[in-house]
Every structure is written in C-alpha cells, then in structure tokens.
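Apart from one protein chain that is not included, each protein chain of the complex appears where it belongs.
Note that the chains take the letters A and B in the order they are written out, and that residue 1 is the start of every chain.
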Amino acid sequence: MTLQLLALAIFDGVAYAALVFLVAVGLTLTFGVLKVLNIAHGSFYAMGAYITASIGGAIFAAGFSPWLAFPLMLIAGALVGIVVGGPVEKLLLSRIYELEDVLQILVTFAVFLILEDVQRLIWGGQPFFESSALQVLGTVDVFDITYTVYQLILLPMVAISVLVSLRLFLRRTLMGKLILAVTEDREAATSVGINAERVYFVTFVIGASLAAFGGALASATTSVLPGMGADMIVLSFAVVATAGLGRVEGAAVAALLIGLGRSFAVYLWPEIEVLVPYLIMLFVLLIRPEGLFGTTHPRKI
Amino acid sequence: MSLRTFLPAVLVALVAVLPMMAPTTQVLLTLALAKGLPVLGVIVLLHAGQVSFGHALFFGVSAYAAAFLARVYGGGELISMVAVGVLAAVAVGLVVGIFVVRYRHIFFGMLNLAFSMIFFSVLEKFYYLTGGSDGLPVPRPTVAGFDMERAGFETVLFYLTLALCLVAAWATHRFLCSPIGNMMRTIKTNELRLEYLGVSARGVLLVGYLISAVLCGIGGALMAVAQGVVTPEYVWWVRSGEFVFIAILGGSGSVSGAFVGALIYEAVRTYASAFANDIWKMVLGVVLLGVILYAPAGVAGLYAQVMDRCRTRPANKTVDEDQ
Partner (left out) sequence: MTGRVLMEAKGVDIRFGGVVAAHEINIQIHEGHNLAIIGPNGAGKTTFLNICTGYLKPHSGQIFFDGADVTKLQPRHLVRKGVARAFQIPQLFTEHTVLENLLIAAAAQSRRWAPFVPMQRIPERDMMVELLGMVKCSHIADRPVSELPEGQRKLIDIAIALALKPKLLFMDEPTSGVASSEKFEVLDIIANALTEAKVTAVFVEHDIGIVERFADEVAVWNRGEVTFHGTPGDILSHPDVIRDVIGEEV
C-alpha cells in the first residue's frame, strides 16, 4: 500500500465515519432514554436522503442556487424528525413502554416495514443522485490527492460540531439535564416530578432528526435507493454495540474504527468490505460483551 | 376426542388430501409447510423471550449445503440432501449459538441479523463458489435411489414435507413441555433464579438455539428442493423478518401456530400480492402492529378463545397444552 493509498483510505474512512456517527449517535441517544432500540431508525436516515435528493434535484433543475442544498439538508432532518418521528413516538411507542422487550422490538420492526414501503410509494424504486452540494464546495489537494472539500472537511466538521453541541446540550441545558437524568435512572427521575413522557418525545425527535440529517448529508455522496435504510440500521447498530449502548462519545470512536476498517478493506480486500463492520463488532463483543465504553451493573437482588 | 383437538386433526387431514383434489395447491402447500419449520424454530426462541432477526441464516445454510451436495455428486438424493442440510445448519448453529446466547433481547436479535448478513454478502461476493445473486440450481434429486417424474416427485416431496412437519411439531411440543424446555422458558421470566438452581442459562438457551437451527435446516433443504434453485434471498433479512412475522401472526405461544400462520401467510401472499406487491411490507407491518396490540396470542390464541367460549360442559381442567 503506497502512502497515497493510505491517505486515500483514511480520507474515505473519516468521511464515512462522520455520516455513520450522525445516525448512530441518534440511535444510542434514543436507546439511552427510551430503552427501546428503534429498528425504524434506519428509515429516518433513508427518508432524510430521499427528501434532500428529490427536492434538491427539482429546485436545482429549476435554476436555483446549489448552495440552497445546505439549508435544505437541515430542513429535511428536522422535518423527518418532527413529522415522521414525532407521531411514531406519540402514537405508537408511548403505548408500548410497559410491554415485554420482545414486543417492543417487534413494534419498531413493524414501523420499519411500513416506512420501507412508504418510501417506495413516494419515491419509487429508481435511484436518485443529486451531488450539487458536493460539487459546489469544490476540491482540495492534500498529499497530491484531489479530494472533495465536502467529504474531507465539511462532513467531519459537522460530525464534530454535532458531538460538541450534543455534549453542551446534555450538560448545560435544562432539557439536556432532564434527558441525562432519565437515562441514568428512569424511576428516580419520574419520582422527583420529571415529565418522562415529554423527555421521551423530545429525545426521540432529536434522535430521528439526527438520522435524517445524516441521510441528507449522505445523499450528496451516494445514490439514494431502496434498502439503504436496512443497511444503515444494521451498520449503526454495529457502531452502537461496539461503543456500548447509550455511549455518545463512544459512538464517535466506534464510528471511526468501523469507517476506517471499511475503507481500508476497500483497498486491501474489496470482497470483505461489507463484512468489516460486523467483524469489528463481533470481535469487540467477543472480548468485551458490554462494548468498548459500556459498563455493566449487576442487578440488585 | 374433544372439539379442541378434533378441528386441528381435520385441518391436517384437509391439508393432506387437498392436493389430490386441487393439484395446483400442492407446490404452494409444500412451500408453506417448509416455511412453517423455521417459523417453529423462531417460536422455540420466543418461548425463551428472545427474538432472532437472522434465522434465515440456518434456512439458507441448509439450502446451500443441499445444493452443494447435489452439485458435487452431479445430482443428489433427497434424503441425504435434507440430512446434510440439517447437519450444516447445526454446525453453523453451534458456532453462532455459542456466541449469541451470551446476549439477550435487542442484542440477541441484531447479532443474529449481523451473522445472517455476513453470510448474505459472502453468498453475493464469492460468486465463483456460490453463483452470486443468481444462486445455484438444485436439480431434482432421486428419492431412495429412484429417479422420478416431476409430478410424482412433487407428490413425494409434499408428503415427506407434511410428515416431517408433523414429527417436528410433535417433538417441539414435547420439548417445550419437558424439564429442559421449561427451564428454557424461564430465561424469559427469571434467568437469575435459573442460575441459582445450578443451571447454566446460556447452556439451556444453546440447546433451544440448536433445536431452532435443526428446524430451520429441515425447512431450508426442503425449500431448496421444492424450488429447484437457491439464491442469497434465502438468507436475506426480509426472509428472517417473514419468519418472525408468521410466528407472531400464527401465535408464538403455540406449536400449531407456526403452520397455521405459514399456510395463511403463503395463501394470502400468493393470491393477494398481485394487488399489493408494492405495499406488501407495509401490509405486513400493519398486521404485525395489529396482532401485537390487539391479539397478542395470534391466530392460535384466537382459536383457543373461541374454543373456550364454545365449550358447553363446565371446565374440569382448562390447561391448554399448547399454551
């Protein structure tokens, strides 16, 4: 492997990790609070991508500035979070927090199945490709490699700022502190008068928005097509499990690990590219069942 | 014989004679029954409170093992193909099982899914071995050494499948009622206490896991022979999801639910998917939600309810063995 290929693999890996992190952090945040791992999370990602690619394609074709892609991504993220994620939590998940674990898992699986076909009904089976956002930012040369600014600079910066602002939000704002309190101890939090229902709702919407925003950003770099939600939920689960469930900062490290692992595989052994995330996850879990940053508390008896 | 056991017997008899009266249903019934077996495997694990989103793995492993066997020997033998398929499913089940029985709930479900996706991409990527997304053909095998015509073979396959399903249902039912089956069911309610009885919960779950792999294995090999081709679609997550869906639809508490669910599912899919092909997953999702929220015991549970209401004599013992 030449130095250039090495750099290329690292750039690819970091850009990819940034996207995966956005989705995974939403998943892990939601799990921390609701204690439900939402299988439909991947659908939010796909819908964010579809909205951005289809609306973007339409307005750029109509002659509007490609810079509009960036506000569009933010809007798509928030829109999916509120319009799709909100009702899912309010109408469905809020009714199942008392059910057995198996049934909770199956309910989110059912939502996932429904949203898969909702996407198909709205956007059909044809792939969308809309990379104006990628092109408008141009390229840079690093180590004689020409790479897009969008992937090399923008995506990692977005991921880092989401990580930092999420930290600030959780530690400094009232809502954030409430979320942390419910994550820590649901019973104690509700017994001191925290409105858990509201915390659940807000957390779920934030998590869904992050997934959709990740999809929106991804849409500039890849074709948007059916099945991308299913791939992403498994991938982000791999990240979340590798990090340890509920670990926000850990998700960033695990996303980097998996992103780099995958991009190196692309250059070294392309056949196993798709397997690398799972192999990393299985390897980590084999050694540390609670994940890299997870902790286990023995049940009180 | 009470009405409660009489009706299922009638149903079995009906399934057995239906192909004689309506030959077109034979293949459909074979496929439905073959699919009922992995559903039964999923139900075994649901009794332990665990759901696997990757059980198509064992279904596919067995199907591919049968196909490889047929290819290596230039045409196969039905009995040995099923046997080799089951053995392969058990071997993979042991390796995967030792790992996944350490986990519960969503981890259990998703790790199973991860393993099935690994196998799925291996099938797609290593196409020089597996035929890639086109899969491998499965030539019609001999039966106990005899070459058979297509029609005759399909009839033999149907009755073999039916017989295997009956045996599997009986054995699974006995397992779930047995001491170790009951221990496995306590993983759902109180795993800690099970450990404090001196029993390894992981060990017990592994036994259940292997049984579910065997059931998937029988179903997968039969399906491969019935369809005449194996493709990566056998292992795809949608397939695993289908198994879980049918288990919930039929009634996860009961052994018969697996086959009732599979028959209903295949019938509806065959005749309705022409109208609802684009929204098939959505239909599944909506029905799944409906069953979970309003009829958690599934079709078998509804049947038990109706029977309870129909009973005229006062109950002397109301324990339904299936529940």
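The rule is short, and it goes like this: a contact is a pair of C-beta atoms (placed from the backbone, for glycine too) under 8 Å apart; a residue touches a chain by one contact, two chains touch by 3 or more.
As the structure is a computational prediction, the values presented were derived from the model and not from experiment.
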**Request:** Pick out which of B:A171, B:V229, B:V268 or B:V283 touches the chain that's been left out of the picture.
**Result:** B:A171
**Item:** Which residue of B:M183, B:V214, B:A262 or B:M282 touches the chain not shown here
**Value:** B:M183
**Asked** Going by the touch rule given at the top, which residues of chain B touch the chain that is not shown?
**Response** 171, 174-175, 177-183, 185-186, 188-190, 192-200, 207
**Request:** Name every residue on chain A in touch with the hidden partner chain.
**Result:** 298, 301
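By definition in this document, only the chains that are shown with their structure count from here on.
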**Asked** Taking each chain's centre as the mean position of its Cα atoms, how many Å separate chain A from chain B?
**Response** 33
**Touching residues on chain A, where the partner in the complex is chain B** = 37, 92, 95, 99-103, 105-107, 109-114, 116-118, 120-121, 230, 234, 237-238, 241, 271-272, 274-275, 278-279, 281-282, 285-286, 289, 299, 301
**Message:** Which residues of chain B touch chain A once you look at their complex with the stated criterion?
**Reply:** 46, 49-51, 53, 99, 102-107, 109-111, 113-115, 117-118, 121-122, 125-126, 188, 192, 237, 241, 244, 248, 278-282, 284-286, 288-289, 292-293, 296
